[in-house]
Structure formats: structure tokens, C-alpha cells
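Okay, so here's the structure we're looking at.
Just one protein chain is left out here, and the rest sit where they should.
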Amino acid sequence: MEILFTTLGVIAMVFIVLGLGTWVFAGLVTVSVLSLLLMADFSLHRVGVTLSRILFRAGSSWELSAIPMFILMGEMIFRSDISERLFRGLEPITARIPGGILHTNIFGCTLFAAVSGSSSATTATVGKITTRELEIRGYDRRLSIGSLAGAGSLGLLIPPSIVMIVYGVQAEVSISKLFMAGVLPGLLIACLYSGYLFYQALRFPQKAPREVNSKVSMRESAALLAPVLTLIFIVIGSIYSGIATPSEAAAVGVGAVVLMLLFERQLSWKLFTDAVQATILSSVMVCSILVCAALLSTAVGYLHIPRDLATFIGSLELSAPVLLLILALFYVILGLFLDGISITVMSLPITLPLVVQAGFDPLWFGVFLVIMVELGQITPPVGFNLFVLQGLTGEKLGAIALAAFPFFILMCVAALLISIFPQIVLVLPNLGG
Amino acid sequence: ATLDFSNEYNDKSIHAQGDAYFIEQVEELTGGSVDIALHTSGSLGFKSADHFYAVADNAVQIADTLAGTIGGIDPIFLLSSLPFVADSVDEAQKLYEIARPQYAKVFEDNDQILLYASPWPASGIWSEEMVNSTDALTNLKIRTYDKNGTIAFKEAGAAPVLLSWADVVPQLSTGGISAVLTSAESGANGSFWEHLNHYTEIRYAVPLNMVHMNRDAFEDLSDEEQAAILEAAKRTDAHNWETVRSRLAENYAELKSHDVNIYTDVDPGMAATLKAAAEPAVQEWLENTGSTGQEILDALKAE
């Protein structure tokens, strides 16, 4: 019971400190300091030496470099005419589909997820390119932001995925099989999202005005789409040919955009420096939040919150379906204020044996867990996709969270579907024997 | 109060299991009056390289640290990862017993006490094609895990690649690398047999993890509790050296069940090439440690 009190205490502090208007990165540090001082009985000295060291450690992890790289790639595309060509090229296709180019958010994120292992990078890059165009074309802002938030988190489910690697190493489950297992559920979620956009567009046509009188022919469309398709092909190709690791692919994207703009004589010094300056602002915002969230994870680790909660769940001796339901709730609660990797490493030593004992396949559970973690990306107060979108659009955090809510529900539906039909997860990895 | 114990490895790893054994022993010896919370998989946010000063500053009270990662604090910690110095667990244990006072002293000078060691199973070469000749080493894209390995394999004509552990499997599946220098155990944990079918037991090194405790936290305990901690550490030390021996047989059985070819007879030519290639690393270490290093190696030879 005491652990429930502690958990609620931390969540309440996050709500209050962030709600008062503290910058998010600083608020996360504040809550970490307060949690350690007030709830873990640390001395001021111990808090200082602990958190300052974590600040450096979390900041100097090289995987973070994918964020500035992908953001720079997006900024350069945004500032050249590649993005505008992309949307004109899509007109003949999207004009026929209810929802129109809103689907580019879903489709773009799904494709981009095959390149990027993180959800923040996916949301930031695709969002940079699509939000302005969608607004110009009069699409409903709420649907546009919500679909980005939801689809952006596919970066974790569709390989490559950092969370899956962490799960695979911890649970000693084959990472290659996990990657395969994520593909169909990822596509399932993308389809659910697109289906929702269809429904909304048919029900409320004003939310998704279609450009029925587009004069772009199919042939012109192919030419307009060529630059973006080439870029995606180069980046995905660099990963699957083994030339670059998933963490390096972002820099390949930057290199490819620079070459393409040089080739098309679009690369001016101004375009480049503007893109870099915008990249500094966005990536400092995203990276600093990710780094400071690591401090909160450390504090929560010292408070033993995930461990004690999971132990408590284990002591209930629940039946398999109820256990799964309670674990889902447990992960959604942790997802309110923790990042996915921390949730995974802190809870698994206790939850995995429970799950295996209840008869679930660890491979299947990995995918289930990733979906749970994706949910946490779009729930306030600490939801990384929400923060990225706030930075991109300047909307209020609450409004973004509300816009993302239908997509949160759809993702829960996907989790339910893979629980009823585990084959959705297992069929691909089992093909390979 | 609870003592926090940080460890970078997952809870099924040989190190985490050794640490769990230690905690059990402490619990048994003190009747539960000392509470130790083990945080596996680096879940407190510390990496091995952070542990030395995290424990010195009492940010955590106990930590399980890969010795090689703190070689920049004192070169003595590189001893166990020197290539081809100790080529069996027996040798590695002897080397540890010879050098233990030196290790303990560095911890002592930094407000810590050395509790016990946790040895790794010996590192070998996991590879796509059989690697058991000098020629096979040429331009071999092999993932190495530390500075000495990188230098040695570069000298031997291979193309060592530095990758984070997380990137290893993706790179194996796409062919970015074709070999990995690591233990049979680590490869098994990563299901390497999905990509690599050969394991050559080159007996490269038996790296050590060190488990160390903050001295103030230790002295805050009662005399009986302190004695219990030391006794538990002694038991765990013995237990870990036993486990690493039995673990190898288990690992090999697992590898065989996944059709991995194991080569225990290393081609003498390749062994000589690698040993010669490793010599600069050993020399550099001797220069950095001065007479202490030489005395340790001499004592090992004398046994």
C-alpha cells in the first residue's frame, strides 16, 4: 500500500511542477530532486552527486545523435521544395481517398519507422514536413496532430527499435525475431489509424477537404514523388545492406539530402544555416527532455516503484487474462511519467517470470510491452510525442493530448486484438523456423 | 536502511546471479537485518564506467563493475582484460589472487572496499565462416569490446569494428559484421546462432567484474553485520569462480543443440599471430603500471 502512495506522490508532483509552468526539462529535474529528498530520504549531498552524474551519463549516450540528425534531415526537406513536391505528387492518389493527405501522416510515419528506432525522431521529422502543408490545405488541426502523435510512436514497434533491443537483451529473446514480430502489429495499428481517418472524413467532410480538381497526372506525380522516395530508399537501403547501423542511418539521410539539394542547385548557405539553427532549437528541446527524464527514472528506481508494484501484482496470483489486464494498467500508469526503456528495464525482472509462468510467449509479450510503452508516449504529463508536437505546433499540451486520445484508444484496441489473436505477432517470426 | 546495489547486466547474467547469491548469503548471515536492493540492467542509470566514483561518493553503496571500463582511473584494472595473459579460468583465478591486494588498495584509497570478483567466461570468436587460421583473420569484420582487443585484432590484420552491444545483432543480420569477440555465454544470450555457426575458443581473456562497497556505508553497519558482509563476499568469490567453470559446459551444450561448431583446438599459427599482435597492448600496460605490473606477471609465471 505504501508503494501506491509513493507512486501517486511522484505522479502528483510531476503534474504540479509541470503544470505551474516550469520548463519541462527543468521540471523533470525538480521532481527527481524532490522525490529523492522527500521520499527516499537522501541527503542533499547524495542527491547532488547522484543526479549530476546521471545528467552527464544520460547526456553522453551516442544513440541520442539520431535525433539532431533526423531533425536536420527534416528541416532541410522542409526548407527546400522537396516537401511541397511530395504533397503535390500525392494529390492524384489522395484525391480519391476519404481523408486525403491526412493519410500521409500515417503512411509517412510507418515508412519512417522502418528507418528510425525512436518515436521522438519519427514524430519530429514527419511532423516537420506534414503539419504546415496540412494546415495550408485546410485539414482539421486536431486530426492532423492526433494522427501524428499516434503514428509517430510506431517508430518503436516497426523495426529497427531501441526498446525492442533493450527487451531482447533483457529477456534473452532473439532480437531478429522480435523485429519480425513487430511488423504485422505495426501495420495493424497503421490500418486502424487510417480506418479512423476514413471514418472521420466520411462523417465530417469539412475536416478533410479533398483536392478533387487536381491537375497533376499520374506521370507528373511519379516525378514529383521521386526525390522523397529516393531518400527513403537510400536510408532504408543503408540499414538493410549492412552499410550503416540503425543509429547511423540518420546521418546517411542528412548526407543524401545535402547531395540531392546540391544536385538540384537548391542548397544555399541560408537554407543550410537556417536548417541548422532550427535543428539546434528542436533537438536541444527533445534531447534535454530525454536526458532529464533519465533523472526521473533514476529517482523512481531508488524508490523501487516499478519493482515493488510488480511484486505486489505478483503476490495477487491472478489468472492469465486478469494478470495481463492488470499488467497493462500497470504499464499505462508507469507510462504516464516514465520513458519506455526505463519502464522495460525496471519492471521486467519481476513481470517477465510472472508472464512466462502464466503461459505467455516471451516473444509475444515483448510486442505487447512495446505497445504499452507506445501508449506512454502519448499520455500526459510526460509524453515525448506530445512534447515534440508542442514544440512543432505551439499548441497547448492538453489540447495535443486530447487530439491524441482517439489514437490512444485505437492502440489499446490493437493490444486487445493481439491478445485475442497472438498469431498476428507470432506468424512472421515463426516462418523463419 | 536499504543498500542500493547497481549492476549493468540483465538478471539472468552470470554477474547478476552472483550478486543475488551474495545478497542471499548476507540475508542468511545477518538474519535479514541488512537489506540490499539489486538494480539490474543499469536501471539506476549508471554504467560500469560510472560505478567507481558513484560508490566513492556514496551515490550507490555497492556496485558490480567491469574492471576494464575503469582502466582510465588506474591501469591496474586493465590486468584481467589483457589479451592472452591468462588463458584459462585456473590461470585467471591465480592472477586475481596475486593482484587482489593491488586492486583492494586502489579501492581502499578511494573510500571503498573490494568485496569479491565476478569472472566472465573466456572470450572466443563467434563467426559466420570458420575462423581458425591466420588467413581467416585477414580483413575479418569483427566486433571487439575494448581498446586492447581492437589493437590486437588490427595488428593481426583483421578489421575490428567498435559497436555498442545493441547494434551487434542488427549488424549481424545485415552482414555489416561477420564475427564477434565475446564469450560463448554472451553469444548464447543474444541467440547468435541465428547468424553465426562457428565458435573458436581462442582463450583470449577472462575479464573480471569487481564488486565494491562504499566504506562509510560499510562502517555504518554493526560489527556483526560487517563480519557477515565480509563472510558473504568470501563465499560469493568462491561461488563465482566455481560457476564460471560449470557454466562453460552448459554453454557448449546449448551451442551444440543449435548446431554451432565449436573449435577448441586452436590453430597454433593463428594462436601465435594473435599472441604476437597482442604484445604491444601488454607492453603498453607494463609501461603504464611500472614495477607493479611486472611483479604481478612475474609472480604468475613463477606459479
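Here the chain labels run A and B in written order, and each chain numbers its own residues starting at 1.
As a convention for this text, contacts are C-beta pairs under 8 Å (C-beta built on N, C-alpha and C of every residue); 3 or more make two chains touch, one makes a residue touch a chain.
Basically, contacts and distances are computed from a predicted model.
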Considering the UniProt annotation of the chain absent from this complex, which name among "Solute:Na+ symporter, SSS family", "Molybdopterin synthase catalytic subunit", "CO or xanthine dehydrogenase, FAD-binding subunit" or "TRAP transporter small permease protein" applies?
-> "TRAP transporter small permease protein"
Given A:285, A:299, A:313 or A:348, the one touching the chain that is not displayed | A:285
From the list A:5, A:62 or A:269, which touches the chain that is not on show?
-> A:62
In the whole complex, of A:252, A:313, A:363 or A:378, the residue touching the missing chain would be A:252
Of B:20, B:104, B:130 or B:159, the residue that touches the missing chain is B:159
Of A:26, A:191, A:325 or A:358, which residue touches the hidden chain?
-> A:26
On chain B, residues whose C-beta touches the chain left out of the figure = 49, 53, 68-73, 78, 139, 141, 146-147, 150-151, 159-164, 176
Name every residue on chain A in touch with the hidden partner chain.
-> 18-27, 29-30, 33, 45, 48-49, 51-53, 55-56, 59-62, 64-65, 68-69, 72, 238, 243-244, 248, 250-252, 254-255, 273, 276-277, 279-285, 287-288, 291, 381, 387, 390-391, 396-398
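Just so it is clear, only the chains that are shown with their structure count from here on.
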Would you kindly tell me how far, in whole Å, the mean C-alpha position of chain B lies from that of chain A?
-> 35
Residues on chain B engaged by chain A in the complex (per definition of touch) | 1, 4, 10-12, 37, 39-47, 50, 53-54, 57-60, 163-167, 169-171, 173-177, 189-191, 194-195
Can you list the residues on chain A that touch chain B in the complex?
-> 41, 46, 49-50, 53-54, 57-58, 62-63, 160, 162, 165-166, 168-177, 179, 239-247, 294-295, 297-298, 301-302, 304, 307, 342, 345-346, 348-349
